[in-house]
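A short write-up of the structure that comes next.
Note that one protein chain is taken out, while the other chains of the complex remain in position.
Going in written order, the chains are labelled A and B, and every chain counts its residues from 1.
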Amino acid sequence: MNSKTMSKDLFGDKRMGFFIYLFVEAVMFATLFATYLIYTPAPQGPHPSEVFEVKTVVLASIFLLLSSGTLMIAEKGLDRRNIKMILTGLLITFTFGAIFMYFEVHEFYTFVTEGHTISTNNFLSSFYVLVGLHASHVLFGLFWMIVLLIQRKLLPYNLFKEKHKIFNYYWHFVDIIWVGILIIVYIPYLI
Amino acid sequence: MQFYLFGDLIVLPTDVIAAWVSVIIGAPLVLYWFTKKRYWPVVWDFATSTNHRKIGMLYIIFALLFFFRAGIDALFIRMQLVTAENEFWVFQGDKYNEIFTTHGTMMIFFVAMPLLIGLMNVAVPLQIGANDLAFPFLNAIGFYLFLTGGMIFFAAFFFNAAPNAGWTAYAPLSTYEFTSGPNNNYYIFGLQVSGLGTIFAAINMIVTILRLRAPGLKLTRMPLFPWASLITSFLILVAFPVLAIALLLLQFDRFYGATFFIGEMGHPVYWQHLFWIFGHPEVYILALPAFGIFSDIISNFSRKNVFGYTSMVIALALIGLLGFMVWAHHMFTVGLGPFANTFFAITTMMIAVPTGIKVFNWLFTMRRGVIRLQTPMLFALGFIPTFVMGGVTGVMLASAAADMQYHDTYFVVAHFHYVIIGSTVLGAFAGLYYWYPKMTGKVLDDKLGKWHFWLFLIGFHLTFFPQHLAGLNGMPRRVYDYTWEDGVFVYNFISTIGAFLMGASMLFVLWNIYKTHRTKEENVGPDPWDGRTLEWSVPSPVPEHPFEKMPVIDRRDALWWAKQEGRSLPVADHPRASPIAVRTVQPLVLSAALTILSFGFIYGWVWMQILGGAASLGFFLLRAFNDERTEAYRKEEQDDE
Partner (left out) sequence: MKKLAMMAVLLVLSGCNLRVLDPKSQTASDQAFLIYLSFGIMMFVVLVVTVLFIGFTWKYRETEKNRYDTPKHEEGNRTLEIIWTVLPIILLIGLAIPTVMITYDVSDIGATSDETLHVNVTGEQFRWTFEYENGKQTHKNLVLPVDQEVVLHLTSNDVIHSFWVPKLGGKIDVLPGEENQMKITPNEEGTYQGKCAEYCGTLHTDMRFDTEVVDQEEFQQWLEE
């Protein structure tokens, strides 16, 4: 077997497989978006505009969207085999992701303390399921970045590069979903 | 059975006791038998393998196991319905509801799906010249997810908590307010876990078919079973995530006080939409692979190429596409209004056109051929009229106003058994007999196979044909009793006789397998059926990485033409890299973690949920640092330097 093409062939397989997986995730989120649209605003209980808070949403969005940009630093480093760039990119992305998570938790916490729980009305139910599922994706991404940092030390570079690239796709995807959430969940009720 | 234990009244239904007793007696016997025959190394070999043939066989073995379980449920149903005002054992009221729910769910998700996915696993890579599926490790994960989901669902009965809201789990009946026990939690988690496995299997299949084909095997030269598998996998990609979210929403309704499907703000009909957006494509997910199997078998046993290949592929794709536009034909009586009803009626009727094209192409594949009536072909021949009968009742059901009469009656029960057994089950049997040599190196006995076929087919028609009439005479589905005045006794009585014939036919399968493996017959060689497609060019049972010499394909049925011209297929110089196999117990770890997690949710034990969640994350860590490609990549890097 021609070993030089192996990592290329297998990475191609994996990339296609992972893109298909992201498509599956996209269908799941699409279903949740549909659910949200059907149930919002609810005929009773709080209206979204009474619940959402501009400041948290804006700050959370800034950090999450920026983190997609900072991940590009790591991507550049990956191609140039520049460990410093990779580490810098990953660490900044991780920090921004963590800050986003802070705002998410803060938002959920504020809502609950204000009495807007999951069983308050159907708008809030679908909101929590949709945004909560997204937040758990971000959380998983943070966990994944820690794993990546360790993998860099233990795995051959090509394999690490492959795993890192797969993570990049994931993180960008999670970002795109957030844009969807902004457009469908928040913006109609904040403007 | 009732007794007092420490002053508490304990009520144990006798069917649950019987189940436990049979397990307590049966399990040691099986363990003893395995030990005596020294099967444990084989079991371990299969359990830790990532080879597509072995995983495919595991899928089929467990699907058959579940088939017997769900089949016995069906016999209980038929026993309860054998005569009017009957009381068979405990199967009235809730127990009956549990048993038809289990029968339906299990047959669809844990029998039909894995039988087909198992056959895809065995045959598709070989038919396209791939050394394995693209992601062998993921394939093992997918199988264990199916098995875990199946076992969770299977276990419900042993804890006297079998799901009882029907396989469609219509809300609000399936919400906490109306079925508060753990019963329907088993449904949610059994399907959720196995559904994820199905999604992984589909991803694997698509990447394998799109990227791992032998050189020269263009998509337009591919046999029809891989084609059907490809299209089916795309259907899975869209259908199963919708089911996953529907189940998630139901879970939130049941556990966390959300009201998606219940209460003043909830829409119970939304559940039906979500369920059928998944559920109708699911029907084609079951049917299309069977169509593929039949196409290959009919062509092979008529010694002729497939008639109208291009239109066969287009028809497959059209059926798949239209499959997403017809879901509301399950909801004609909900009151969606005449516009929606007629729209979905017409899209449903349109499906008959590509299906008809396929039927005629099969018939004309046989024309001017030489038809060998061996067992796989018999099943294919039995399929054509059976499936056509199911298809025409399908068109009758599509007629929306008339469907208001058929809906939720035994007419519908008859219809979907005609299509699903007619295509999927007959297809799986045909495939099983056809590819058995590829799995084991032996051919199943033809005579016993014919017994199986005829008993099954006659039993099938006896069971389900009268149900059309019972439905037209006003018998709703999912009832455990009827009166003499209902005038459906005769139909039900015949039905029960048929069901037992089908049950008896399955014993021939067991006997056949036993008989085939008892004698140490010689290996049948690579090509017992004088095949046309690539899988018949490699040894039986197929070894790991059979295409070390990668064939080059220059036309459809290349193997057949090479045989005709007395030459062998040319070999490629620089084939692409093959997937890397590994021996691993990691899927077992994931399986254990998800079992803990699921039971934590089913019984609402938070500590167990946390434990299971942590264990699942632990699995990701385990996997992250145990990648089978590490060594290969390291070697590659050294070679580069």
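Just so we're on the same page, a residue touches a chain if its C-beta (ideal position, glycine included) is under 8 Å from a C-beta of that chain, and two chains touch if they have at least 3 such contacts.
Predicted model only: the values in this text are computed from it and were never measured.
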{"item": "Chains shown that the absent chain touches, full complex", "value": "B"}
{"item": "Among B:57, B:77, B:212 or B:357, the residue in touch with the chain that has been omitted", "value": "B:357"}
{"item": "Candidate in contact with the missing chain, chosen from B:13, B:182, B:216 or B:369", "value": "B:369"}
{"item": "Contacting the left-out chain in the complete assembly, out of B:218, B:447, B:478 or B:635", "value": "B:478"}
{"item": "Contact with the hidden chain (one of B:19, B:75, B:210 or B:388)", "value": "B:388"}
{"item": "Given B:94, B:446 or B:554, the one touching the chain that is not displayed", "value": "B:94"}
{"item": "Sole residue of B:210, B:346 or B:506 that reaches the chain not shown, by the stated touch rule", "value": "B:346"}
{"item": "Hidden partner chain, residues of chain B it touches", "value": "93-94, 97, 165-166, 170, 172-173, 178-179, 263-264, 266, 268-269, 302-305, 307-311, 333-335, 337-338, 341-342, 345-346, 349-350, 352-353, 356-357, 359-361, 363-364, 366-373, 381, 384-385, 388-389, 392-393, 395-396, 398-405, 407-409, 466, 469, 471-474, 476-481, 485-487, 490-491, 493-494, 564"}
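Operating definition for what follows: only the chains that are shown with their structure count from here on.
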{"item": "Touching residues (chain side chain A, partner chain B) in the complex", "value": "1-7, 9-10, 12-14, 16-17, 20-21, 23-25, 27-28, 31-32, 35, 38-39, 42-44, 117-119, 121-122, 125-126, 128-129, 143, 147, 150-151, 154-159, 163"}
{"item": "Of all residues in chain B, those that touch chain A in their complex", "value": "134-135, 138, 199, 203-204, 206-207, 210-212, 237-238, 240-242, 244-246, 248-249, 252, 256-260, 264-267, 270, 274, 574-580, 617, 620-621, 624-625, 627, 629-630, 632-637, 639-640"}
